[in-house]
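This part shows chain A:
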Amino acid sequence: MPERRTHAAGETVLETKGLTKIFGGLIAVNSLDLKVHKGEILSLIGPNGAGKTTVFNVVSGIYRPEFGEVFFRGERITGKKPHQIVSHGIARTFQNIRLFPDMTCRENVMAGRHCRSTSGLFSSIFRTPGQRTEEDMIKGTAEKRLRQVNLWKSRDDLAKNIAYGSQRMLEIARALASDPKLLVLDEPSSGLNPRETRDLMAFLQDIIREEDVTILLIEHDMNMVMGISDWVVVMDGGRKIAEEGIPDDIYADQRVIEAYLGKDDEDSTAYDVPAEH
Partner candidate 1 sequence: MERTPLNGIGRLASSRQLHIALATAVFLIYPFLVSDYFIDIAFYFGIYTLLGLSLNIVLGEVGLFDLGHAGFYAIGAYTTAILNTKFGIPILVLLPLSALAAALFAYVVCSPIIHLQGDYLLIVTLGMGEIVRLALINNPFDLTGGPNGVFGIDFPSLGPWLVIDSSLEYYFLIWLIVGLTILGLTRLQDSRIGRAWNYIREDETAANANGIDSRSYKLLAFVLGAALAGVAGNVYASKLMCVSPESFSFWESCLMFCIVLIGGMGSIPGVIIGAAFISLFPEIFRPFAMYRMLIFGSAMMLMMMFRPGGVWPRKRGAVKYESLLEGTGRSDA
Partner candidate 2 sequence: MKKFVLLVSVLFLVLGLGSAHAAKDTVVIGLQGPITGAWAYEGQMAKQSCEIAADLINKKGGILGGKKVVLKVEDDAGEPKSGALAAQKLVAQKDVVAVVSTYGSSVCEPASNIYEKFKKVNIGYGVTAVRLTQRDFSYFFRTCGRDDSQGKFFADFVPKKFNAKRIAIMHDNTAFGKGLAEDTRTALEPMVANGQAEIVYFDAITPGERDFRVSLTNLRETKPEVWYFTGYYAEAALLVSQARDIGITCPFVGGNAAINDEFVKIAGLSVAKGCYMTNEPLPGDLPYPEAKEFLEAYKAKFGDIPSSPWPIYAADALNIIAYAVDKSGTTDSAKLAAYLRDEVEGAPGITGPIGFTGQGDREGVPFYLYVVDDQGKIVVSK
């Protein structure tokens, strides 16, 4: 088990203040305050429908919050468009993998470079030297990331044709290709077998160690959560039910156990709705 990195060590990378997202009459995220510090892995856990994915979608700009603010490295990014948020340095993956199925793995990873390149219509048509250099850089980064996740050999295969576990890694490689400061992973281990999960954990730890990146994670696999998180935040019903703590404390927290096991008559179906939107 790696040594824990401490809060004090890093500046705040991501901060949400009173973040609230409402769907129809349903409060999916209820004035959530969250802080993610530089260089750490923070896991967001909670039962289905707790509003975790909604938090991700608000942070990455897919949803606009009703109330509250999102700050990224001190800058207010509330209500910015997804594509703008990527260029600020937040890259994400999706709960149910969203690759570009009919394009090659290499092209998939090159997508991550889009926000870091600038060639326009005319330089692309006339193949200006600048554009060519940039293309080489895009391809170079893609190669580097593909090699990192051991998919260089599949570079010319269509994304839909590679194994499920590889697709998960490809999506992470794509997110990493934009050189993000914050990597937001939505259940990266779901559908992976134990070996693949172990590889994934090792990979994430390598990344954290070697690169200037912070990771925010939604995860259901408790082994993984306990294994790699520096901090854990538990959500239920759109609220934070336990202050962020180290995994062992959270594991013992009575409220967390209740949230997961249910207190008999809590209308847990109501929670399911927001994530569907």
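How these were chosen: all candidates are chains of the complex that A comes from, given by their letters.
Everything below uses one rule, namely that contacts are C-beta pairs under 8 Å (C-beta built on N, C-alpha and C of every residue); 3 or more make two chains touch, one makes a residue touch a chain; residues count from 1.
From a predicted model like this one, the values you see are computed outputs, not experimental measurements.
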Direct contact with chain A in this complex, candidates 1 or 2: 1
Can you list the chain A residues touching candidate 1 in their complex? 60-62, 81-84, 86-87, 91-92, 94, 98-104, 106-107, 110-117, 119-121, 124-127, 131, 134-136, 138-140, 143-144, 146-147, 150, 152-153, 155-158, 174-175, 178
